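These notes are about the structure you will find just below.
Missing here is one protein chain; the remaining ones are kept as they sit in the complex.
This part shows chain A:
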Amino acid sequence: MIKSFSLPDCLVLRFTGTVQQNAICLADVDNDGQNELIVGNSDGTLAVYKELSDEPWRVCHDLGMISAVCVGDMRNDGTNVLVVIDGSGWFYILDFNATYEPRLRVTKETCYHLPGDVLDRLSDSVCSEQPMKNRSMERHSSGDSALDLDQTECLSNPEIIVSGSENLPIVPEEDNSAADQNDLRRRETSRSRSISQDRSSANRTPSGSHTPHTGPPSDGDKNKITASLDSDTPNDTTRDSMSESDTSSHHCEHNSIHVWYRQRVPANIREVLIFDLNNDGINEVVMALTDRVVRTYQWHPSDPVNEELKEKAAILRMQKARKHGRVRRRRLGTLKPVQKWEFGNQIGSITRNRNHDGTNALILAQPGGGMLKLISKSGLELKEDDSPEELMAKIGEVNCSTLSINEMRNFTTSAEIKGNLLTQEAITGQLEVGLQSTPYAVVTMAGTVMFVKDDSVVWTVETEKPLFCARSLAMGADQPDYVVVAGWSGYTFFFDQNGKHLEFMFDQSVATFTCGPFYSDGANRPTLVYTTVDGEIFLYYNLKPLERVIETIQNLDEDQELQELLKSAMGLSKVSGPQLADITSYILYGTR
């Protein structure tokens, strides 16, 4: 049991704008094993803070009103990507993965994650000397027709989208499936590639060199590529002029990152999770909507066989599009809806949890602390060629967990939930099959904290403070999770899994709160993150539990030599506590 916390280290970050509760998280976006802080505000600015720098490591602008962020292996390729959802229904994927960068045709200095072929084709067609338009303004003004982006936007933005009713995402080269094609395409388009390379190298000069701490980890690799391609670079003055216009825009910040993929999804998403809900081995994107709906989506990479045909079609379309000033890019994957559930009550929050049999489930907290559980039917094999109806039948049976205490709760108070808590038993590996379920905690805004295991309440604590958020926090690797709940006035409670709690008061009003491991001083350490209403983020990193017995120098048993000395030289056979303290005090402070 933790007796108290030590909060000695605090980092204050300046981040203006309103941050939604789910628009902040601590996770590893760039797959280097080090957790970053990801925070997005309602003005569309997303910042990623790495280590203990008070400047953001990466920034992305104009993402709309960011309502949720989530990090996970959404593409099922073993790498994490950052998912950002904005209030108008855009689903963005931001890929910080260093392994993707060598495939990109443009170095990080320009920060355009454009696939090579598209850029190459563009290089012929797009007029280069047009001034940049304000991209965000255009999007907001055009509303639903935001898909109609003209060429100048294409230059500043990797997403190049053909107008149409269909949501056609623009994706760079697929890492695994299209790898062989990439080589082919590279050979074919070697001439134009060198042009684009020239553009990038020209661009680097005015934008300045990297500062070491913000530079991408794979800087050296990219430079190598640059060098090898520079040999047969013809001079193209038009590229230079274009690059200058690029540098003048805010998109060329040295630490900016751009959207890798985007797609329309429903507009009112409040929370996103990435995990395998239907237990088919593939991660889903689970979204909770504000209108009592939960949807799941799955990433479908494009079929490599069809890709060639599609590419040819795309080239044809591109030629047409050129005339209309629009281009379309080959897509290498898409997010497809899997399932949708509609509930009778508002959804407070959703969480992942584990069932007895080790399968995943989704638990929803509803007003008053009611809970619903979405579990997939186990034992049914899911097939690729299943129709949606068949899939529907096989997965996603909705079970209502029957909790007697549900009735006691006030149904006007919203509730938060946090599941998948790691228990001490799970750490020591003593669990047998059938006992592998994880507990979860439900927190109501009225201040009730419930700890539920195997669908029965283990303990309930009334904090009598309004609480708005439930998180979990482990004090280190192989440590059980604590339930951490926070209130707007700064109250923070740490509950261990036996219901003992510890209170911590953050001395300002809290807008959002999250906690988790964050990389600082060489390791991922437990960290508390508070966002205040004044646009500051307080990062209490290096949280240390003080649970050890308080050591004093009063212990004589461990100090045989001193005991001997007192006995022989001073004739003190038995020293009392005050006597020893007096002697110690005199020796330490009265002599020197």
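FYI, a contact is a pair of C-beta atoms (placed from the backbone, for glycine too) under 8 Å apart; a residue touches a chain by one contact, two chains touch by 3 or more; residues count from 1.
Definition applied: contacts and distances are computed from a predicted model.
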Practice task
Quick one: find the hidden chain's UniProt protein name among "Abasic site processing protein HMCES", "Kaptin", "Myotubularin phosphatase domain-containing protein" or "DNA-directed RNA polymerases I and III subunit RPAC1".
Solution key: "Kaptin"
Handout entry: Hidden partner interface residues of chain A, rising order
Key = 3-10, 503-507, 538, 540, 544, 546, 549-557, 559, 561-562, 565-566, 569-572, 575-592
